[in-house]
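Please read the structure below before turning to the comments.
A single protein chain has been removed from this complex, and every other one stays in its place.
On to subunit A.
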Amino acid sequence: MANTADRVSTRGRRRSGASSLAWSILSFLVVAAITFLGLITVTFFIGRVIPIDPVLAIVGDRAPASVVAAARKQYGFDLPLWDQYLLYLTKALKGDFGNSVLSTYPVMDDIRRVLPATLELATVGTIIGLLLGIPLGVLAAVKRDSLIDQIVRVIGLVGYSVPIFWLGLMGLLVFYARLGWVEGPGRIGVAYEYSFTPITGLFLVDAILQGDWDVFRDVFRHIILPGALLGYFSMAYISRMTRSFMLNELSQEYIVAARAKGLSETRVIWGHALRNAAVPLVTVIALSYATLLEGSVLTETVFAWPGIGSYLYNSLQNADMNAVLGGTIVIGALFIALNLLSDLLYRVLDPRTRT
């Protein structure tokens, strides 16, 4: 590559490159902060206008009037909405997101407990989606309108139109109930649940850290079905996008040039076209990962998976607004972090953005 030859001449540019990077990170952070504030504000006010009395969630329907009034005061629900908002904001800036009224624990403790389960599932799903989606998408683009292209289209169509809930139950019915290839709902078998102490909360990682291969196998057999299910939806998206990016690249002149140079077709497709298609794909993958993080409520319900999706759903149903806000902020932060990451990767992968 020309990199070695360029090294001397780029030295002068590097400083300005670094400061432009710092500048873009800074501007990104400013945008992120504004996004955050907007997110908190909108979520807060939506949460307060829904027609559910939050005190009901705290003390229940049966509590006597004195208990209801005491709780209303204690949680500040008797203050004007605007004061409640300012109060929340000042506390949030100090890192205090309040306690969940349902669990009574600090919201962030709750989220720390439920997030790893979702993170692990979404990661497995994204890995599966990546490993299958990219090759399928490439093949579909290269062999356009062939059988494989049609298959990719059908996969995409099914991925968009079949409810994940139904697919999950069917998966359980076939692979768990009938064939017995995988374990059923839950993260870990009853036999291990109380002998196994998690460290990070990511059970696969924990099992490796502890060198406990029986547990690893059990956890793997639990996660593979919901993971494959999420992976399927991720694959449907990634393969479709890969296909269109690849089609775009394959029609470029440099491909013709590469072919004319006599490079093997494998090299042209996987080495040149995919390398360039990979740049926008990074964003697609990051988005797909973020979607799996926040959008797996139904999967979590069907597979009795104790993750953040079911936690937020339950909180929302009970008007537990501290928990909903905290969860929204964490997921928002993950979204923004993933965006930042994909922007940085963009720079690594696409030399044009470095200057």
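What we mean here is this: a contact is a pair of C-beta atoms (placed from the backbone, for glycine too) under 8 Å apart; a residue touches a chain by one contact, two chains touch by 3 or more; residues count from 1.
Rule of thumb we're sticking to: contacts and distances are computed from a predicted model.
Engineer: Per UniProt, what's the omitted chain called: "ABC transporter substrate-binding protein", "Nitrogen regulatory protein P-II", "Ribulose bisphosphate carboxylase small subunit" or "Cytochrome c-type biogenesis protein CcmE"?
Structural biologist: UniProt protein name of the non-displayed chain: "ABC transporter substrate-binding protein".
Engineer: Of the residues listed, A:Ser103, A:Asn248 or A:Thr283, which one is in contact with the missing chain?
Structural biologist: Result: among the candidates, A:Ser103 touches the missing chain.
Engineer: Quick one: which of A:Asp83, A:Asp96 or A:Glu193 touches the chain that's been left out?
Structural biologist: Residue touching the chain left out of view: A:Glu193.
Engineer: With the missing chain put back, one of A:Phe196, A:Phe245 or A:Phe303 would touch it. Which one?
Structural biologist: Answer from the full complex: A:Phe303 touches the omitted chain.
Engineer: Out of A:Ile40, A:Ala92, A:Val114 or A:Leu250, point to the residue that touches the absent chain in the complete complex.
Structural biologist: A:Val114
Engineer: At which residues does subunit A meet the chain that is not included here?
Structural biologist: Here the touching residues of subunit A are 50-53, 56-57, 59-67, 70, 73-74, 102-104, 110, 113-114, 169, 172-173, 176-177, 180-186, 189-191, 193-194, 214, 217-218, 220-221, 224, 266, 301-304, 306, 310-311, 314, 317-319.
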